[in-house]
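The structure is given below, and queries will be raised subsequently.
Only a single protein chain was left out; the remaining protein chains are all shown in position.
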Amino acid sequence: MTKEFQRSDGRKIDELRPITAKVGVVPNADGSAMFAFGDTIAIAAVYGPKKMHPQHEQDPVKGTLRCTYNMLSFSVSDRIKPGISRRSVEISKITEWALEPIIMIDKYPNMVIDVHINIIQANASTRCAGINAAAMALAHAGIPMRDLVSSVSIGKLDKQLVVDVSKHEEDWEEGEGATDIPITMTSKGEITHMQLDGKISIKQLKEAIEIARESTKKIYEIQKKALKEFAEEEKND
Amino acid sequence: MTRQIVIPGEIIVSGENYLPGEGTEKRKDEIIALIYGLAEESGNLIKVIPLSGVYHPRKGNVVIGQVENVTFNGWVIDINTAQTAFLPLMEVPRYVNKEGIEEVMDIGDMVVAKIFGMSKRGIDLTIKLRGLGKINEGIILKINSNKVPRVIGKEGSMINLIKENTNCNITVGQNGIIWIKGDKVEDELLAKKIILFIAEKSFISGLTDEIKKLIEKEK
Partner (left out) sequence: MIETSKLTGERIKEYLSQGKRFDKRKLDEFRKISIETNISKNAEGSARVKIGKTEVLVGVKMDIGEPYPDSPNQGNLVVNAELLPLSSPRFENGPPKFPAIELGRLVDRAVRESKFIEFKKLCIKEREKVWTVFIDVYSINDDGNLFDAASIGAITALKNAKIPKYDEKEEKILRDEPSKEPLPLSKTIPISITIHKIGNNLVVDPTKEEEDLSETRVTIGGSDDTIFSMQKGDSSSLSIEEIGNILETAKKIWKDLYKTLDKFLK
């Protein structure tokens, strides 16, 4: 008899942490949203499309998507010194790449859409939470999009695949240790972002991708619900 | 098809008879939403009315903007679009001496203008018609340009209701900038309150009744 893998917070292997998603959290922004996986909280704000400055960076053929990702100093256990880090620069770029395929940016030559993501509280999967918040914020801002994207991190703890890795699980040391696989997909299952850190067989990686597909479907439904509920609130206030 | 809120990528309806209108595209038999908004059907045409998003300038639109720069032959006006809007000297109803440009309008002044041309260079404005020109006093209000049709109402019914009940002159720019001028500041603020109410709750049914209730409460 195989024993069910025990996760430190009691979750099943395919169970996401409780998700909170809300639209319209920054009144000044053209679009904004908040997304949380359990204790990991991200907020995103969109400004644009607007004139691109500096002028020499303007693209005359299509618009530009510009993402910035940053963690608040106190969002993690050991305070992060304020300012840009290489990690946040990399995640900013990854976020751009995760979102660009769905945005119809060719409609806005010489313009820029700025997406700002900040992590308020971190318990792993911060980039995924950020991407999920950004997708909702872009829709809220009225940007034409082919679809939404949904992001989740799949983990492999020793040999076991799990959904939505927490910080505690990221630090898994037994056996083969932890492998972290953040993946972003459209609602149709197209992958727009994928990273991997650790060690995994090709067979298991394919399995991880299938599991990610199931999880991102669930996340998509939550994002959709948050957007629809927001519009309904506006109606019934 | 009942009116419903849709999100980008969502399938609104399926069927070969349906036609894709604004904010949608047709893939095989399905009409897919491309923006977050309210999906509506008229005949077989499915379109999505945006709830949010930037202003898309169109020829013939009356807009309200702020003078950003004065050049030797006109004024650069900010009308909240990425493209530059320009009001040439020639499009002012009276003769302007090249030395007197700033006296007609200077940086920071607000103006009601009409878009008479759009090209790769930018947007061309004119103030040669009645009702256009520099704004001298009043308050300026900014709403999302997508809510402008609701604020104006069918054949102007809503905006006229507001004007009558607040005793104000109101000019609504298609770009979402609104100019309100009344005899008393209280009147202007009431008009502002009503307009903001409409902009926030544009989709409720019975909006006109809600507005009437609001006016009664404030008076």
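Remarks
The chains carry the letters A and B, assigned in the order they are written, with residues numbered from 1 in each.
The criterion applied here is as follows: contacts are C-beta pairs under 8 Å (C-beta built on N, C-alpha and C of every residue); 3 or more make two chains touch, one makes a residue touch a chain.
Because the structure is predicted, anything quoted here is derived from the model rather than measured.
Put simply, the hidden chain is in touch with A, B once you look at the whole complex. Checked against the full complex, the candidates A:I13, A:V26, A:M104 or A:I209 give a single residue touching the omitted chain, namely A:V26.
For the chain left out of this panel, the touching residue among B:M110, B:A191 or B:I211 is B:M110. Interface note: of A:D39, A:E90 or A:E233, the residue touching the hidden chain in the full complex is A:D39.
Touching the chain that is not shown, out of A:E4, A:D78 or A:E174: A:D78 (per the contact rule at the top). Considering the full assembly, B:L189 is the residue among B:L89, B:L129, B:L161 or B:L189 that touches the omitted chain. Remark: the residues of subunit B touching the chain excluded from display are 65-66, 78-80, 108-110, 135-140, 142, 177, 179, 185, 188-189, 192. Panel shows subunit A; residues 26-29, 32, 39, 41, 43-45, 47, 50, 68, 70, 72-79, 82-83, 114, 116-118, 120-122 of it touch the chain omitted from the view.
Just so it is clear, only the chains that are shown with their structure count from here on.
Subunit A and subunit B have CA centres that are 34 Å apart. The part of subunit A that touches subunit B in the complex is made up of residues 30-31, 48-52, 102, 104, 108, 110-111, 139-148, 186-188, 223-224, 227-228, 231-232, 234-237.
Residues 5, 7-10, 23, 32, 34-38, 50-54, 82-83, 146, 200-201, 203-204 of subunit B are the ones that touch subunit A when the two sit in their complex.
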